[in-house]
Every structure is written in structure tokens, then in C-alpha cells.
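Everything below concerns the one structure shown next.
Removed from the display is one protein chain of the complex; every other protein chain stays in position.
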Amino acid sequence: MAKIKIDIEKCKGCGLCILYCPKGHIKQSKSLNKKGAYPVEFIEKDGCSGCSFCAIICPDLCITIYK
Amino acid sequence: MDKIFKKPESIRNAGTHYCPGCGHGIVHRVICEVVDDLAIREKLIGIAPVGCAVIAYDYWDFDVTEAAHGRVPAVATGIKRSLPDRIVFGYQGDGDLGAIGTAEIIHAANRGENITIIFVNNTVYGMTGGQMAPTTILKQKTATTPSGREQKIHGFPLKVCELLSVLPGVVYAERVSIHNPQNVLKAKKAIKKAFENQIKGLGFSIVEVLSPCPTYLGLSPQDAVKWIGGELTKEYPLGIYKGVA
Partner (left out) sequence: MKKVLMCGNEAIAEAAIIAGCRFYAGYPITPQNEIPAYMSKRMPEAAGGIFIQSESELAAINMVFGSSLTGTRAMTSSSSPGISLKQEGISYLAACELPAVIVNIMRGGPGLGNIGPSQSDYFQAVKGGGHGDYHQIVIAPASVQEIADLTMLSFDLADKYRMPVMILGDGILGQMMEPVEFKAVTKPQIKKDWILDGCKGRKPRIIKSLILNEAALEKFNLKLQKRYKEIKNKEQRCEVLYGDDSEIMLVAYGTSSRICRSVVENMRKKGRSIGMIRPITLWPFPEDAFKKLGKNVKSFLVVEMSCGQMIEDVKLAIDCTRPVYFYGRTGGEIPSEDGIIKAIENY
């Protein structure tokens, strides 16, 4: 089982992680961060394999992955 | 739980000034991952271009200099010849390398300078407001090609890897893309190879990275990477143009 941690204040909400998460475990937040962007959120449920696709495609180093 | 993906040591923690979905952040990070893997941070000198990536020195945690527009390969030559045991790399955009600095890149490559060039091709000028780049593809709309790039007026998109690959001084030329995670990993492999070549003293290596500029492609970040994976890679085929992986 793996888990991702998103730095929501750094996130610009580009959504590339959402596009490439094979499990659909990331979604856009409905509330703005201090930057004025809608950051992404990890949907806390089982099944994250720690494939790291989200972190690999993140242009802003917002994602840390734990396994 | 252990961290299995974290920021490389060679990159600073500050957020970047790049637009949402811009590829520069990915390329910056991948370079730093390679720098960490090869343990070259303490003997590394990077050169930042003119364009959106000029402030790369604020993000990289190693010695970096700026260069005048297009002159990155000349500055790299001066540094590497003076300090041949250091690792020198230039980071250039499509305007810097493919337009204003075409002479410098061709001659640095042709001299076989033992340097590494990371060429970020996003087919458009970001810093100045989305004008045509030498690599803008035909029919692509930009601030200075409002009806789309037309060959009769603006000429053809410039094929940098193809062009440089015929020069005997070039040991390695590969075009990669960062439009999805799998290709980001391939890009990392290519960038690593380009640095390893320099460490071995083999000569000039260049990695061209197709990279998204959603703002000036007029696309969402998600559509921008899809456009690269679809249309752009047809115009600019990925792969090794010179040397071996």
C-alpha cells in the first residue's frame, strides 16, 4: 500500500497528475490555495500502488510518495 | 512508510514562477535527479538561457551562470576549456538555440566541445508573449502567426536533432518528450546519457525535450500534453538521431 502527500500551497492545479493517475485517486480541490489555484487532492482510499506517475509528471515538485 | 519519491538534493525547495503545466519544472527536476544520481553537483556549472528559464538559477542548487541570448554554447565552451575537469551543461529554449543562437550551437557541436546541452523545445516563445519559434509547426497559431505558420512566409519548422546529427563532433543527439510519465522517465535516461558522455570525455551531447507551454499553445495543461503526444511527435519524431543509448 502506498500513499501520496501533496503540497497544496505549491500546487498550481495543472491537473497533469489527475490525467495520469491510473487509479483515479487524485482530484481537483474545490477550494483555492494561497496562490489562487485549485490544488489537487489525494482521494484517501486503498489501492494506491505507489507507481509515482503523479510525482513524475508534476512540474512543481508538489508530490511526495510513501510506501 | 518510506519515501519512495522525493525532491532531488540538487533542486531548491522554492516553488517556480512557471505557468501551471509548464514543462520547464519537469525538465529542471529531471536534470537534478541525474545530477544526484551521478554525484556531480559539486563539480557542476550550469548555464541558464534568456527566456522563461533564465531564472533556473533560483531553482538549481549548484553553480549557475546566465548567458546572453543564444550564447549559451559559447559561454559553455569558455568554461569547459578553462576547467576541463568540471561538468558543464547549457539549458536552452527554442528561440535561444534554434533562432538567435544557431551559429553558436552548430559550431560548439561541430568542434565537438565536451559539453551537454538540454534543449527545451515547446514550439513557442513564452517570455515575450507567445510569438512564433523556429520550431513552431506549420498551421500552429502564435502571436506572430495569427492565421497559423505558413511555410511561404515563415519557412519550415527547424529540426535541430536532425541537423546536428550529421556533424562529426556530435556524439549523442536524442529527441525525447515529457508529455506523460513514461516519456519523462525516457527523457531522464537520455539526459543521464548526455552527462555520462561528458564525464567520459566523449564530446558534444544534446537532448531535445518536447515540452508543454500550455499558456501559449492556448490549451489546458492536459490538452497540451495530449497535443505533444499526438500532433507534435509526428512533426518531431522521438528517438536517437546520433550515438547509442
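Structural remarks
Note that the chains take the letters A and B in the order they are written out, and that residue 1 is the start of every chain.
In this text, a contact is a pair of C-beta atoms (placed from the backbone, for glycine too) under 8 Å apart; a residue touches a chain by one contact, two chains touch by 3 or more.
Just so we're clear, the structure is a prediction, and the values are computed from it rather than from any experiment.
Within the full complex, the chain left out of the display contacts the shown chains B. Touching the chain that is not shown, out of B:C19, B:A74 or B:V171: B:A74 (per the contact rule at the top). Among B:L38, B:V54 or B:L219, the one in contact with the hidden chain is B:V54. Although one chain is not drawn, its touching partners on subunit B can still be listed: residues 41-45, 47-48, 54-55, 57, 60-68, 71, 74-83, 86-87, 103-104, 106-107.
By our rule, only the chains that are shown with their structure count from here on.
Taking each chain's centre as the average of its CA atoms, subunit A and subunit B sit 26 Å apart. By the touch criterion stated above, subunit A contacts subunit B in their complex at residues 2-3, 10, 12-16, 18-20, 37, 50, 52-53, 55-61, 63-67. Interface residues of subunit B, counted against subunit A in their complex, comprise 1-7, 11, 15-16, 18-26, 29, 178, 180-181, 184-185, 214, 220-222, 225.
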